[in-house]
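First the structure, in the form of structure tokens, and then the observations on it.
The complex appears here without one of its protein chains, the remainder shown in place.
Chains: A, B, C, D and E, in written order; residue numbering restarts at 1 for each.
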Amino acid sequence: MRILIVNPNTTEALTSLMVETGRVAAAPDTELIGLTARRGFPYISGRAEAQIAGAIALEMLAEAHAGADGAIIAAYGDPGLHGARAMFEIPVVGVSEAAMLTACMLGDRFAIVTFAPALAAWYRDCVAIHGLVQRCAGIVAIEQSFSSIVDVQDDNLDALVALANWTITDKGADVMIFAGAPLSGLASKARSRIPAPIVEPIAAAVKQVEALVALRPRKAATGSAARPAAKASVGLPPSLAAYLANADA
Amino acid sequence: MRILIVNPNTTEALTSLMVETGRVAAAPDTELIGLTARRGFPYISGRAEAQIAGAIALEMLAEAHAGADGAIIAAYGDPGLHGARAMFEIPVVGVSEAAMLTACMLGDRFAIVTFAPALAAWYRDCVAIHGLVQRCAGIVAIEQSFSSIVDVQDDNLDALVALANWTITDKGADVMIFAGAPLSGLASKARSRIPAPIVEPIAAAVKQVEALVALRPRKAATGSAARPAAKASVGLPPSLAAYLANADA
Amino acid sequence: MRILIVNPNTTEALTSLMVETGRVAAAPDTELIGLTARRGFPYISGRAEAQIAGAIALEMLAEAHAGADGAIIAAYGDPGLHGARAMFEIPVVGVSEAAMLTACMLGDRFAIVTFAPALAAWYRDCVAIHGLVQRCAGIVAIEQSFSSIVDVQDDNLDALVALANWTITDKGADVMIFAGAPLSGLASKARSRIPAPIVEPIAAAVKQVEALVALRPRKAATGSAARPAAKASVGLPPSLAAYLANADA
Amino acid sequence: MRILIVNPNTTEALTSLMVETGRVAAAPDTELIGLTARRGFPYISGRAEAQIAGAIALEMLAEAHAGADGAIIAAYGDPGLHGARAMFEIPVVGVSEAAMLTACMLGDRFAIVTFAPALAAWYRDCVAIHGLVQRCAGIVAIEQSFSSIVDVQDDNLDALVALANWTITDKGADVMIFAGAPLSGLASKARSRIPAPIVEPIAAAVKQVEALVALRPRKAATGSAARPAAKASVGLPPSLAAYLANADA
Amino acid sequence: MRILIVNPNTTEALTSLMVETGRVAAAPDTELIGLTARRGFPYISGRAEAQIAGAIALEMLAEAHAGADGAIIAAYGDPGLHGARAMFEIPVVGVSEAAMLTACMLGDRFAIVTFAPALAAWYRDCVAIHGLVQRCAGIVAIEQSFSSIVDVQDDNLDALVALANWTITDKGADVMIFAGAPLSGLASKARSRIPAPIVEPIAAAVKQVEALVALRPRKAATGSAARPAAKASVGLPPSLAAYLANADA
Partner (left out) sequence: MRILIVNPNTTEALTSLMVETGRVAAAPDTELIGLTARRGFPYISGRAEAQIAGAIALEMLAEAHAGADGAIIAAYGDPGLHGARAMFEIPVVGVSEAAMLTACMLGDRFAIVTFAPALAAWYRDCVAIHGLVQRCAGIVAIEQSFSSIVDVQDDNLDALVALANWTITDKGADVMIFAGAPLSGLASKARSRIPAPIVEPIAAAVKQVEALVALRPRKAATGSAARPAAKASVGLPPSLAAYLANADA
């Protein structure tokens, strides 16, 4: 099974980190193919950037989807997810969506812990869009600084663990999600220091795509996940334009 | 990986049907072990029976959980699920919970189609308890009769398909769930007749337990999914009483 | 009027305490009949135990309902309530349901104050199932220990009062509910120390059953509160099995 | 026990009808005292009139509350309820509030059936203000005409019954409420023709006030139901002005 | 364009303050006409008083609406708004409604900051009635005292600013609303001390009425905002009675 890990950002180190973290939980015959955006931002910090990166995710999928069995939008906040789900024949899952739905099977309410306050409003949108407000105990962020985006989790491990534990005692969180690609792999490091189950988002996403591929549901031919009618466009990247222009492609 | 399919009803034919249906989607190394209740009802039709069958599910798990890697509460409505999740160390997933969460990755809103109006209020509770009201386009039931519980899906295939299609056109459903153990396996039969993806509940549950086992989250030590403190009891089945009496067992 | 106070736990002292507390508010011609479970737990601490105790409540009612005018599920969290409401011809009210609905007539939002954090997730379910989330200012628990379940309220009176007052100042609670059978009778002790009205749950339940009996609504013949169709069973207590087997009994 | 039935409309026949209907369910020692507005409208048909009639209800209570044990705002939609609850020391219950809360103990979801479409938006507000949207299966109105407000129920019995039955089959209603003072007493006439329990609003209100009086909760000294601070006014009816001017009166 | 600023309280200084504050944002050709209640309270502090003042607002509009192009209910909590909107042909907007809807275009969630805790429950109603709970980060009040109602904002500027800033850091508020007529004009004074946009309620209301007048939507002839059918009354102020008596007036 070939699963695309679509990182709509330009930082290859984050793609590698996610592929590596996802591999730990993947089935033996699952091949994870990391894709890093060739244009866009080193990291998405909010809704404006997510708007742009979501469009880039669609470009990346238009180019790479052939031959894949499923795909993951590998940026927390799931930029471009609903569009991708509708456009492509293969299952597409968002890393935050997968983390939250998986968390729902481990306890009543999950907390989302992240590393920058600016991410909060965007993640709040994400919880709301997925209809999971009732299952969310809170969305919290440390305020510490960090030396570089790839060092965030090591620079701030203690603060992240402390904040996670605070959501348990003060917000009644039952399950923990460390959100944001730079926190990939943190679940295993924090495991012994937090008394609640922790969902590793990219690993959860890999398992959820594997599940959808195994279940083999038909592609929606109607409704919100159906492929849009063929449409002409101007000035879009060629693969994307070609795919959108031909509903049968 | 050994997964228990805990059917809290007494009809072995339904257990077999679920094991067989689940096997189609299971990983090669997954062993599905069907358990049929030795006491209780041939089939659960509502909340009173679910109250009783949920307690029976806990008895069954107390007896059989050792050596298993995960378990499925294999009756729609998930009787006993939250209790089981808290009590046992292994992941426990409900068949309706798994179907709904899986459906969330295939479209905005799922419909639940079942075979008896009496099931509706109970399933509505189930959607609400899982916090998924916003994702549910409707819960509907045919009113036809059937010769026996195991023949329900064949006796009523056309009516079920028609009702499912009605939820698409009239309720805006994007994804379909045929709910109730007797409808296990219906997804593949109806696939060509319904333009939306259909989630096969027991198959989805197998994949979700496999996912949780692969992710290896720690058992909750606090919160709503933590194991209850040891407690004495009177008059409960011996395995259940022993398990509850010793928090370290 | 004969009202059953069905304590689905095995501690007779709690049954007595509830009967006695309920009597203060009962009408002159109301007879309160306390029933203590012959099997189960000395006290229910969460969802697993409530699953089992709820089934026991149905057994108790199957045995004792004849000749009664109404019944109260006398354990906070209302284990077995919806099943009992459907199964029996007489009105059945839950002690938490009655407390919350009564509180709604005394102010905008009630707080639920209890004596063990483990009860919180279960009580949260209870508020949600009754559709009263919007009316609930918070569910809080002291963390103190206690010498025995019947001494909880005396051992912790000051802490419970302080916590209740905190829900007023910090959560905007307008009405107070001390939840849990062991806190029966606390309302009168705390009355002078809390500036909000306090609802005594078992007393509220007695009044609500009296109200339903006086109003004499017909038994539902359809919908979520209708009696389930007759159903065979195996291995259930004889009274319960017989009642379930014969819809006309 | 002296309970005021405060009809904030000017039609004495409706007051009489409500007193008479309430008496059937009242306790032997309960005295129901009907009060009819001396100014205002013969009947309230919407929010503008309810705004005015709610203020009149406060005037009526300021004049009549002394010596009473409790009061009912006896117009569906509960005009003036929250103000009255805060202002007076005695328990005050709204007839729609009482009907809905009582209905909650008889099934999952109630329908509200009334006799004029113009009432719907106002009643929808009422359900929302009481936080009971989740418990409401629908608010529906017949469109027939009627010869006079007191003849509404007899002129339209068949249509009202048919509409009520439609809410059961099409909206999943479990319990029925016929709303509006002119429909007082309809519950008993329709009982044999509707397969769901019917709550008689004024009777439910009588029982709920009796319950609150028996429970003897203290008056709120803080929060949304606390008595407002003393306040001067100009041009209000003397009893009302005097009461508001003196917080200790 | 002639816009009525209907202050349903008797304090002319507040009317003047609101007219003056509204004028800053008004279009050049907008004439703001302040109306002060001739009966009622110097200031509304809660739901009881709002019930009465809302009826007074309708009296004031019945008398003054002729020749006006639009009107503002100029007391926070919008007493009488829905009745007024239905009764009159001209657009009527509430000052709190306008503030909240305008705030929605400046950020995800607004906070409401006011000067007396007693106002909170009433304002909470107001947010709920307008269906904006999801957009509201919190409703908070200072507890300081003040020398007179018109001096509230100057006596408490620092405390109000501090509380507003707290809703940003602790509640995630994005936009600020200082609520209550006595706080009119505070937005500009606090502008440099709060890092979020502040909506000046009366100014927002002026702009919203101007917008509605410019858009020229037809008056509703059906539904919740349609003019009530003509109705006789007794004992109401003559202008109000006459207007209500004649649907064509």
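Here is the rule we go by: contacts are C-beta pairs under 8 Å (C-beta built on N, C-alpha and C of every residue); 3 or more make two chains touch, one makes a residue touch a chain.
Quantities reported herein were computed from a predicted structural model and do not represent experimental measurements.
Among the chains on display, the ones the left-out chain touches in the entire complex are A, B, D, E.
Here the missing chain is touched by one residue of A:Met1, A:Ala86 or A:Ala162, and it is A:Ala86. The chain not shown here is touched by just one of E:Thr114, E:Ser184, E:Gln208 or E:Ser233, and that residue is E:Gln208. By the touch rule set out above, chain A reaches the unshown chain at residues 10, 38-42, 45-52, 54-55, 58, 79-80, 82-84, 86-87, 118, 120-122, 124-125, 128-129, 223-224, 226, 228-229, 231-236, 240, 244. Those residues of chain B that touch the chain absent from the view are 108, 172, 174.
Although one chain is not shown, part of chain D still touches it, namely residues 120-121, 124.
Keep in mind that, in the parts below, only the chains that are shown with their structure count from here on.
Of all residue numbers seen at the chain C-chain D contact, over half occur in both copies; the interface is built from largely matching residues.
Same interface as A-B, judged by over half of the contact pairs sharing residue numbers, among the pairs B-D, C-E or C-D: C-D. Taking each chain's centre as the mean of its C-alpha atoms, chain D lies 28 Å from chain E. Note on chain placement: the centre of chain A and the centre of chain C lie 43 Å apart, centres being C-alpha means. Under the contact definition stated at the top, the residues of chain D that touch 2 or more other chains are 108, 172, 174, 223-224.
If touching chains are joined by edges, the resulting network of the protein chains shown has some other shape, matching none of path, cycle, star or complete graph.
Every pair of chains in contact is given here: A-B, A-C, A-E, B-C, B-D, C-D, C-E, D-E.
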